[in-house]
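Apart from one protein chain that is not included, each protein chain of the complex appears where it belongs.
Then we have chain A:
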Amino acid sequence: MTDAPVLLSLQNITKRFGALTANDGISLDLHRGEILALLGENGAGKTTLMNILFGHYVQDEGDVRVLGDGGLTALPPGSPGAALKAGIGMVHQHFTLAENLSGLANIRLGTEPLLSFGREGAARAKVQKIIAESGLDVDLDRRVADLTVGEKQRIEILKALYRDAKVLILDEPTAVLTPQEADGLFVVLRRLAANGLGVIFISHKLGEVLAVSHRILVLRGGKKAGELVTADADRRAIADLMVGKAVAAVVRTPASPGDVLLALENVSLHGASGRSLSGVDLKLRAGEVVGLAGVSGNGQSGIAGLISGLAVPTSGTMRLYGETVTRADPRALVANGVARMPEDRQHDGVVGTMSVADNIAIEEVRSAAFSKMGFLDRKAMRERATAAIAGYDVRCQGPDAEARLLSGGNVQKLILARVLERGPRVILANQPTRGLDVGAQAEVHRRILAARDRGAAVLVISEDLDELFALADRFVVVHAGELHDAGPSEGLDRGTIGLMMAGQSHARAEMAS
């Protein structure tokens, strides 16, 4: 592999944000046809490095060199235009598509003059050729707003390839994908690499990194901690490089379930597709973790919406501590000890332009803890934030830092600190470790189980079956808006869950697997 020519070379990249050195003298080479995985803890500087490579940020020191006609040429820093021209394509953690336009229009956007009628045919032919070569199958004529996350990502990749990318960068591409979609993505990436593309992808999922990449580069605290050839690497070696120590696995002790704290009784919810529920029964008991499995879009967001207080059942009843909940009122739920994690942390979780302290206090600003007679108690807010930053290892410049400057995983930690620190009695853990590094994942699992042992009722929604098996005492599976009981996790196997996710009844699934 390393005999292939170098496509891209980073030389001693250093980037500082005030006192913080986010990238410290990082060098790397990417070869033709190579898939390079970029790993590191939350806040290690991965996204920053890719942003420099793509010209979003200007490095303080170092060069980005790209293979051109005359050998390796340094890119002018801070120019996405130059990066694009040199053949670098980037798929961001958060997509940058125009939702109202069709997929094809998005792919062409920015590549042609505004008034270019009649060239659509040529563009479509080119995209279709790329689709045929890569297997990136997607409907080009649908409005982007109507596409699934996985399809949007395909459009993003097509957009990069349409511009003749030689290097494709993907920042945590699988964080938002279902496992099936992720597998599809890897098939595509392997094919693209075989055709000569260089790929860099960022991920926190060691399994997929080991399965897909050729080489692994690990960052720690802004520095290059090491480089491994994937064939010679294993989970321990990588974790060692990432955190400097082995990550202890979390052990789940048997649960001792108590009273039902939250119950959905024959609940139906009419809403947008993917949110609707019909006749759902669910009981969350004190001291028990229920794992909700299902292919995303089958009603998870409906259940999450109910427990988050964003919706009330169209029919049926939701009870909290035995009392019927009749109004959609997140604040009342929070006041009654319900902890809610939003599925989309950037969109629903934080107000980016407000500080870390503000975002920690936001659910409870009206409570006596953070305000007196309508006036904010800034001191209390900062104290809570300082404790949260320390307790949950939120890497940021302090309680006054704006939330939008935090790395993806650190935003997630901020939200965890906000909801778990109160000692909640009911916890909705919606994709609790999405985007977290392995160390932080284990830490969150430990905290969720600790909350359970303290007597909290927990519902974990996750697309990661490993995570569900690590946490859940009992499984439920959602399919097409209906919820099915899968029983205790002891003795349950993945095959059964998988078949139930595809719509088979529990009994049939158990027989089949």
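Definition applied: a contact is a pair of C-beta atoms (placed from the backbone, for glycine too) under 8 Å apart; a residue touches a chain by one contact, two chains touch by 3 or more; residues count from 1.
Everything that follows uses one rule, which is that contacts and distances are computed from a predicted model.
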The complex has one chain missing from view, so what does its UniProt entry call it, picking from "Protein-glutamate O-methyltransferase CheR", "Ferrous iron transport protein B", "Sigma-70 family RNA polymerase sigma factor" or "ABC transporter permease"? "ABC transporter permease"
Among A:87, A:150 or A:309, single out the residue that touches the unshown chain. A:309
Could you tell me which of A:5, A:76 or A:322 touches the chain that is not displayed? A:76
Option from A:348, A:393, A:421 or A:485 whose C-beta touches the chain left out: A:348
Considering the complete complex, of A:376, A:480 or A:502, the missing chain is touched by A:376
Name, in rising order, the residues on chain A that touch the hidden chain in the full complex. 17-18, 56-58, 63, 65, 70, 73-74, 76-79, 308-310, 329-334, 340, 342, 347-354, 358, 362-363, 365-366, 371, 374-376, 402, 405
